[in-house]
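For reference, the structure I am asking about is given below.
Note that one protein chain of the assembly has been removed; the remaining protein chains are unaltered in position.
Which chain is which? They are A, B and C, in the order written, and residues in each are numbered from 1.
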Amino acid sequence: MAEFVSLAQGIEAVLSDGCSVAMEGFTHLIPHAAGHEAIRQARKRLTLIRMTPDLVYDQMIGMGCAERLVFSWGGNPGVGSLHRFRDAVENGWPHKLEIEEHSHAAMANAYEAGAANLPFAVFRGYKGVDLPKVNPKIKSVTCPYTGEVLATVPAIRPDAAIIHALKADREGNVLLEGIVGVQKEAVLAAKRSLVTVEEIVEDFGPRNANAVILPAWTVTAIAHVPGGAYPSYAQGYYKRANDFYIAWDKIARERETFLAWIKANVLEKGPDAFAQHARPSRQAA
Amino acid sequence: MAEFVSLAQGIEAVLSDGCSVAMEGFTHLIPHAAGHEAIRQARKRLTLIRMTPDLVYDQMIGMGCAERLVFSWGGNPGVGSLHRFRDAVENGWPHKLEIEEHSHAAMANAYEAGAANLPFAVFRGYKGVDLPKVNPKIKSVTCPYTGEVLATVPAIRPDAAIIHALKADREGNVLLEGIVGVQKEAVLAAKRSLVTVEEIVEDFGPRNANAVILPAWTVTAIAHVPGGAYPSYAQGYYKRANDFYIAWDKIARERETFLAWIKANVLEKGPDAFAQHARPSRQAA
Amino acid sequence: MTATPTEMMTIAAARLLTNEDVCFVGIGAPSAACNLARLTHAPKITLIYESGTLSTRPTVLPLSIGDGELCDTALTTVSVPEMFRYWLQGGRITIGFLGGAQIDRFANLNTTVVGPYDAPKVRLPGGGGAPEIAIHCGQIFITMAMGSRAFVETLPFITSFGHGTGKGDRAKLGLKTRGPTKIITDLCVMEPDPETSELTVVSLHPGVTREQVQAGCGWPLRFAAELAETPAASAQELAVLRDLHIRTKQAHGVAA
Partner (left out) sequence: MTATPTEMMTIAAARLLTNEDVCFVGIGAPSAACNLARLTHAPKITLIYESGTLSTRPTVLPLSIGDGELCDTALTTVSVPEMFRYWLQGGRITIGFLGGAQIDRFANLNTTVVGPYDAPKVRLPGGGGAPEIAIHCGQIFITMAMGSRAFVETLPFITSFGHGTGKGDRAKLGLKTRGPTKIITDLCVMEPDPETSELTVVSLHPGVTREQVQAGCGWPLRFAAELAETPAASAQELAVLRDLHIRTKQAHGVAA
C-alpha cells in the first residue's frame, strides 16, 4: 500500500546501490526530480533501464551512478546527442558503461511481459538487422501453429520503478493521462516503485471510466514534487521546456560545464527547486 | 474507412455463410440487434467466436446459424444454463454443433495476439486441468531464457467482428467506455467489422486523452441502432435488463417456446424494435 | 434471527476476509461474502471482478460479472486482456473465489461436463476464468452448497486444479500459490489436511451434525480431531447481509 514520503525518503526506500531501476516516461512525465535526488544520494552501480535515456540518464551516467544501461534510443530528442552517454560509451568517462541495447518494440514488449508476470515477450522484429549479433539476449521461438520464427526478449523485471504522474489521491491511487508511455507497465513489472506527483487531491472526482490509474496497492511510495518532470512536461500543468533540451546540448558537451551545472542545479539544490516549473493550469482528469 | 449503413446492409457486408465471426461485448454492449439481423438474414455454417456465448449466441445457435462455437464460458450469467447451446451440444438440435473450448485467459490472450498480428499468444495457464486433453489447439512453448513451459493458443483472426459501441462521430470514429471487454481487440483482429452504436454525434467533444476509441480507418461499417445491446446494456444509456436474462431461462428451455419467441421478436421485427430500450440519460465520454 | 444455511455460508466466508486482501470475486455467494466483509469488518478490502473493474464498491450485488454498477463504483476499469495479463497472471490477487458443479476430495473442481466430453450427459458452462484463477491467486476460497452429486468421489472432468491427487501435486506443476485453503459450505468449513491435502471438516455450522455433513458428500469425509463449531451469525452480520440482498432485489427486480 502506497506510503506518502518525501522525495529523499522515497529514493532511499526504493533505490539501493547495485539495483536495477526503470525511470520511465515517454517524453512526457520524465521523473527528473527523482534523478536529481538519486545523484544527490550518490547511488552507484545501478542498472539504468529506459527506452530513451534522455537528459535524466545523461545526468546520472555523467555523475557515475550507472554500471549498465538498458535502452533503445539514446539521443536528445529533436536536438542530437546525449554527450554524457557518448562520453561514457566512447571514452569510458567517468567509468566504463556496459550497454544492453534493444529496439523500442522490444523494450515496450519486455515491459508488457514484465507487468504480465511472464518471463519473456514474443514479437515480430529484428529482421535482417545487426543488433541480434551484438545482444545475446535477443533470441527466438517458433510458433507451434505456423512454424514462424519470432523474436523474443526477456521480460523487464526491475528492482525499482520510478515514474512521475499527474495526481495521487489521499488513498495513494495514482492517475496518469496523456502520453502514458510504458509507465504503468514499469511500475507493475517492478518489485518496488516510487511515484512523484504534481498534485495530491482528496479524490479524483468525475473521470472517464477507463482512466489510467495505478491502484494504491501496486505502488510503494508517493512523493509530492510539483514540477518534478521539468524539463519534460506534465499534461495540463506545464509544457515541455524545449529550450532547455537545446541548452543541454551545450551544457553536457564538455565535462567541466556539465559538472558545474550539476553542482549548481542538483547538488546545491533540493526537490523544491522544481516547484518553480509547476504552473497549474487546468484539471487533467 | 468506416461507412455508415443500415443494420441490414451492415450484416450483409460483413457476414457471409460459412465465415467466422466474433460478436463481442463482456456483459456490457453485447450486439443483440446484430444477432437478430443475422437470424433474419438466415446466415448458416458460421463459426461463432465469443468468450461468453450469452443470449446472443444461444439465439443464433437455436436458429441453426452456427456450425462451430469457440467459447470459454457458456452460461446465462447469474441465472444458469444456455438451453439452446445445451440442446445443440447434448442433443444435436437443430443440428450438431462443433465446439472449441478455452478458458477466459486463453481467449483474452488470443484476441490480444490477433490484434497484435501475431500467430499465437503465450500465457501461464491450464496447469493440471483436462481441457488441453480435449482441445488440440492448446499447445506450449518453452521460454528461451528460463526453460519454463508456457501455454499457447492460436491468435483469433475472425473474418468479421461485430460489436456495439456508445457513439460514432461523423468521421466514423467509434467510442467505447465502461466495461470495454475485448471489443477493441476483436475489431483489430478481424478482417472486417461492423459496429452498431447508440448515437452518432458530430464530434466526441472534450474527453479523456486516453479514451478508448477505434479510428474510422479500422472499422468497415457503422449502423445506428439505439438500444441495440438490449437486454445487455450501454453505460450511461440504459441498464442491463436482468429480468429478461431471467425470463430467457424459461423462454429458451423448450424448443417450441424458443421458436415462438424468435418468430414474434426477431423474424417479425426489425432493428427499430430495439429503440424502445434506449433511454439516453447522460453523456458517456 | 437465525441464519439460513446459505446465509451462514456467506457469513462464514466473509469472516475470512481482511482489509489487506485483494479479491477476485465471482457472482453469487463470493460476491455476497466479499461485499458483506466490505460493509462490516473489512471496509478497505479490494474487490476485482473479471470484467475489468478494479477496486469496485457496489452498493447492490451484481447479477452478472459485468453489471454497470461495478464499473460505476470502480476506481477504474481495464480491458479484459489486461485483467487477465497484468492483474490475474500478474500475481496481484491475494484471494480468488471459486465454486463449481462438482468438487472432489482434493478440491479439484468440475464446471465443464457430466459424462463424456464429446457426448455429455449435462453440458455445464465451462471454465471461464477458473483454470487461471485457481493457479494465480495467492490462495483460493471455495464456496459450494453440499450434496452428494456435488461433492463426488471422482470428477468426470477437471476444470480447475485444486490439490490434484494430494499434497505436492501443485509444487510438481511449478505452482507457488497455495491453492484451495478453505471450502466454505452451507453446512461446514473444510480445509486441506496439512499432511495429505485431503479435505477435512474443521468446523460445523451451528446445529449441523457430522451425519448431515457426511450425507452431503460422496466420499467418506475426514473430520478434524478438534472439530470446532462455526460461531453463529451475529445480528449485525445478518442485518447487513439481508439489507444488501433487499437493496439488490429492489435494484434488479430480482435476487442476485
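Following the convention adopted for this analysis, a residue touches a chain if its C-beta (ideal position, glycine included) is under 8 Å from a C-beta of that chain, and two chains touch if they have at least 3 such contacts.
Owing to the predicted nature of the structure, the values given are computational and were not obtained by experimental measurement.
Considering the intact complex, the chain excluded from display touches A, B. Checked against the full complex, the candidates A:Gly181, A:Pro226 or A:Pro271 give a single residue touching the omitted chain, namely A:Gly181. Touch with the chain that is not drawn comes from one residue among A:Tyr57, A:Tyr245 or A:Phe274, which is A:Tyr245.
Interface note for the absent chain: among B:Gln59, B:Thr196 or B:Thr218, the touching residue is B:Thr218. Along chain B, the points of touch with the absent chain fall at residues 112, 115-118, 173, 185, 188, 207, 209-213, 215, 217-218. Residues 26-28, 51-52, 71-75, 77-79, 81-82, 85-86, 89-90, 101, 103-105, 108-109, 111-112, 123-131, 134, 148, 178-182, 184-185, 212, 233, 235, 239-240, 242-243, 245-246 of chain A touch the missing chain (whole complex, contact as defined above).
Going forward, only the chains that are shown with their structure count from here on.
Of the two chain pairs shown, A-C and B-C, the one joined by more C-beta contacts is B-C. Chain C has its Cα centroid 40 Å from the Cα centroid of chain A. Centre-to-centre separation between chain B and chain C, using Cα means, comes to 28 Å. Shown for chain A are the residues that touch two or more other chains, namely 116-118, 209-212. Counting partners per residue, chain C has 71, 77, 85, 89 as the residues that reach two or more other chains.
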